[in-house]
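Below: one structure, written as structure tokens.
Removed: one protein chain of the complex. Kept in place: all other protein chains.
Now for subunit A:
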Amino acid sequence: MTTLEVRDLVKEFTLRSGLRRTRLRAVHRVDFTLVPGRTVALVGASGSGKSTVARMIARLEKPTSGTIAAVGPDGTRIKDRHYRDHVQMVFQDPFASLNPFHSIEHHLARPLVLHGRAKGREQVREQASQLLERVSLPVELMDRRPHELSGGQRQRVAIARALAPGARVIVADEPVSMLDVSSRLGVLSLLARLQREDDLAVLYITHDLATARHFSDSILVMNRGRIVERGPADDVILTPQHPYTQTLAAAAPNPELRGRLLSSEPEPQAASDRHHLTYDHEAGRWIDIDAATDSDAAVAG
């Protein structure tokens, strides 16, 4: 079983405007662990840095500092090329992440061959059809091309492709936000089922708090590159502590609160003295990650 450890992750981008250069800190000292059989949701508004974290985990982007380590069952670090055998990503847009020129079989066969999971035409085809079965797609889809599939079916193919190298850690970046409502639950349930069956570690990135709560064990809330709140899913959603989390929770549509829009209540303002702090539900207190790395640096709530 593979565990993914993210420690003190920082990412800075250089912005150029004319001759001036400024640095934008997109991710600031992010720290979490993905363990087998558990789903962690990373939530936040657009631009909060959640996709940058995902891209660094998928090694599409180099961290400015900090480490991302996949640790195998025997406690050793998984290195270099083998990293991608273990860590795979499912992207947001299944219309863009599958190549329109290639058949579904090709999409599954490539990772199988490249990662040495199958050899020879027959073995590859057999394993590809097993993958399709695992994501509840009919084997007949094998020879089709992406445009012949619905959005939900395409995303299932993308999940099958992520599983093809034998991945133990799946990073799903907004996997259902481009899908129709009727296929959303199906795809999320599929991810949950695969996670249970294979004991996968899943990072579910989303801005939808409702599905984050229902499909994950714990939640990390990100704002401006920082994790501002963390803890078990129910605690974070039902008793949010950080003003930002409260704003997010209040913004989600809720039929029970019909008519509240008309009252046009003021936007809850993030309390400035708290915005750089992290509320940790497990520790039950506010933590200042900038103060020190030691746990004794925590400040009282």
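Following the convention adopted for this analysis, contacts are C-beta pairs under 8 Å (C-beta built on N, C-alpha and C of every residue); 3 or more make two chains touch, one makes a residue touch a chain; residues count from 1.
Following the convention adopted for this analysis, contacts and distances are computed from a predicted model.
Set against the options "Assimilatory nitrite reductase (NAD(P)H) large subunit", "ABC transporter ATP-binding protein", "Aspartyl/glutamyl-tRNA(Asn/Gln) amidotransferase subunit C" or "Ferredoxin oxidoreductase", the UniProt name belonging to the omitted chain is "ABC transporter ATP-binding protein". Interface note for the absent chain: among A:64, A:103, A:127 or A:183, the touching residue is A:183. Considering the whole complex, the residue from A:207, A:230 or A:281 that touches the absent chain is A:207.
Not every partner is drawn; the one left out touches subunit A at residues 45-46, 136-138, 140-141, 144, 148-153, 177-178, 180-186, 189-190, 192-193, 207-211, 213-215, 233-234, 237-238, 247-258, 260-262, 264.
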